[in-house]
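We show some of the complex, not the whole, and keep each chain where it was.
By written order: A and B. Residues from 1 in each chain.
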Amino acid sequence: MEKKTLRTECPDAVGLISKITNICYKHQLNIIHNNEFVDNTNQQFFMRTELEGVFNDQTFLYDLDQALPKGTQRQLISSARKRIVIMVTKEAHCLGDILVKAMDGCLDVEIAAVVGNYDTLQNLTEKFDIPFHYISHQGISREEHEAALLQAIDQYQPDYVVLAKYMRILTPEFVAHYPNQIINIHHSFLPAFIGAKPYQQAYERGVKIIGATAHFVTNDLDEGPIITQNVIPVDHNFSASDMARSGRDVEKTVLSKALGLVLDDRVFVLNNRTVIL
Amino acid sequence: MEKKTLRTECPDAVGLISKITNICYKHQLNIIHNNEFVDNTNQQFFMRTELEGVFNDQTFLYDLDQALPKGTQRQLISSARKRIVIMVTKEAHCLGDILVKAMDGCLDVEIAAVVGNYDTLQNLTEKFDIPFHYISHQGISREEHEAALLQAIDQYQPDYVVLAKYMRILTPEFVAHYPNQIINIHHSFLPAFIGAKPYQQAYERGVKIIGATAHFVTNDLDEGPIITQNVIPVDHNFSASDMARSGRDVEKTVLSKALGLVLDDRVFVLNNRTVIL
């Protein structure tokens, strides 16, 4: 008996749930959890099905492909642990949170390596017996830097790249290398305060709530599909740096929650939005 | 073309989703939304399906009954507006909120009548052209009072009875008359501060968060299945009466949200818990 997750995405049509669940039934696969969603604007159907049983992947997927409409994307994903590489700059809180969660089993993930453009977090990373690659951006071009990053990351063949307060902008080439595989934490409640120094911006605007946003990285800065957001109240007593300090707990919680959803194969992307099943 | 909602509840078994969606497909009913849940502890299956099409209720339900296991409860509910009676004592905020929401279409409900054990809210009710029944509990026994309440309420044959800060305890006989049809708002984050004066209790305990709980009424005081809860932060500046004043917005929001879920046929009861699909 094995557990696998089926992800289905296709143009909406009558009878899709029936067809998919029939095939599961025919293959004697028990449905443990099932969630589906139809986006009415785009007439797109999404379904995530946790299955248990004895799988013959080939015949099961063949049956699905016969039954489902053209343009269907379907994946049958084993429950094997996924692998990530984490990119950082200097701030410890997001990295520290993922390290502790991976250690105590709260996140079921293998951290293959941490890559930093400063060596500030090398010590913390190595405490957890994880390789740290210090790849400074200083004195080289952006292209050279990203080439070095890619080389370091690619050797681990990660399922996802996690930007845990990596403070440099990535080029479209870098992003295209890991499509919908890069997760970033932005320290504002997007789309408010895009770009640099969001807490300073928040302070100057006099907002009464600050937040953080985890999103997939696309070519547009801070514009990718949002996975998770959360907020905390602030007031006139908060300076910009008070906001930054208080915001850390939100940032790390939002990032690791988003990461957990992605690792559970729950997140679908539809244009610039996410469907989380 | 009509819209109806199918609610199914039965012991869990392999192939239930497949069977139900097959029957929908066979009857050419389009599934607009579908949500299901299996409670693994109790091995109980729940499903809520919004359907659109031309319904032959009799043959559709017959097919379901043939296909589904013994002990299945299923309802096919038309989208007709439901009717409620609201019971109140003296506080205006929950009643006022429901009155305005029913007026502006935010809650799709017919308020048949309001029943109060004081006449404090008669004026507010009648502003909205809704009959108010003033049935004082003074000078009569609890049994006499409840008999008068039942008589007043029953004439409207309500789908639900909403206790919008009705401050008297109801007997098991009254409750049994409307099983899982009475919705109450309790002004605490249950199970904290059961019973009288929860804000005073909260003040004395020095909590930093207060809340409100909407639940179905059962025989045990404040112990029925919880539908919705929400909270707000408080601090040492709040007296018990400050908490009460601030809590009003939470109470009314929680109650009307719970009412909306119930009116949408989303709430299932499993022992003392709710499943909201």
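Observations
Here, a contact is a pair of C-beta atoms (placed from the backbone, for glycine too) under 8 Å apart; a residue touches a chain by one contact, two chains touch by 3 or more.
All of these numbers come straight from a predicted model, not from anything done at the bench.
Here 2 of the identical protein chains are placed; the entire complex in the file holds 4 of them.
The definition used in the following text is that only the chains that are shown with their structure count from here on.
Chain centres here are Cα averages; for subunit A and subunit B they lie 37 Å apart. Interface residues of subunit A, counted against subunit B in their complex, comprise 14-15, 17-18, 21-22, 24-25, 28, 30-36, 38, 233.
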